[in-house]
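With one protein chain held back, the other chains of the complex are shown just where they sit.
And now, subunit A:
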Amino acid sequence: MIEVVDLQKSYQKTQAVRGISFRVQPGEVYGLLGPNGAGKTTTLRMLATLLKPTGGSAKVAGFDVVRQPLEVRRNLGIVNGGMKVYDKLTGYEVLDFFGSFYDLWGPKLKERIAWAAELLHIEPSVLSKQVRQMSTGMQQKIVIARAILHQPQVLLLDEATAGLDVFARRALLDFVRQYAGLGKTLVYSTHVMSEAEEVCDRVGFIDHGLLVFEGSLQEALELGSGSLERAFIRRLEQAA
């Protein structure tokens, strides 16, 4: 579960996030949609405790992002489009490295790696290759596998399909629905409306650091006469 209340982030002269609030329930995929520079990545980084909010509050899996950052990180996985893993390590070594931070060792680690590999359609033999020898899509799957290895309650995906080919993108979208089906809480941040339409249960439109719309996917589609993209553009134009 995620609870965000009046969350703000300011840099010296810029207010990147100007007080947004939303909740995401377990088993739900929440689409955080907005143009580039709207504040999506900053919001997710605050939820992942990578950035400190300058106002408001947020709880992830019941833990406060400012006061309990380590507990938050233990219950959260994050993937963004620019995120990479160590290219000189093999896929297995990468997962071993990150798994060890969540007390995953030996048979338990192997079991989790097998689980993640199956969920993401990663051939076990690929894991023995160094990451730099893998395709971009496979590298992104390793990035995601790293984020879900500890089966976090909350998964944040930020432009996670950037740079992926059609097959890898398809596998990722399927995975999002599957992971939500396990009762997990997901935030899916993107500017690609078709993806959001496919995987999200509820959506929030963010622009200039403000949430200008929040509702179910159905409500958003109605607002755009059956098109999420139209709803998005209308709402942002109204807010401007």
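One rule holds for everything that comes next: contacts are C-beta pairs under 8 Å (C-beta built on N, C-alpha and C of every residue); 3 or more make two chains touch, one makes a residue touch a chain; residues count from 1.
What we mean here is this: contacts and distances are computed from a predicted model.
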{"item": "Chain not displayed: protein name in its UniProt record (\"NADH-quinone oxidoreductase subunit G\", \"Cytochrome b\", \"Transglutaminase-like enzyme, putative cysteine protease\" or \"Sodium ABC transporter permease protein\")", "value": "\"Sodium ABC transporter permease protein\""}
{"item": "Residue in contact with the excluded chain [from A:L33, A:I113, A:V126 or A:V143]", "value": "A:V143"}
{"item": "Of A:V17, A:V85 or A:L223, the one touching the omitted chain in the full complex", "value": "A:V85"}
{"item": "Residues of subunit A (touch criterion as defined above) contacting the omitted chain", "value": "11, 45, 48-52, 70-71, 73-74, 76-78, 80, 82-89, 93, 97-98, 100-102, 130, 143, 146-147"}
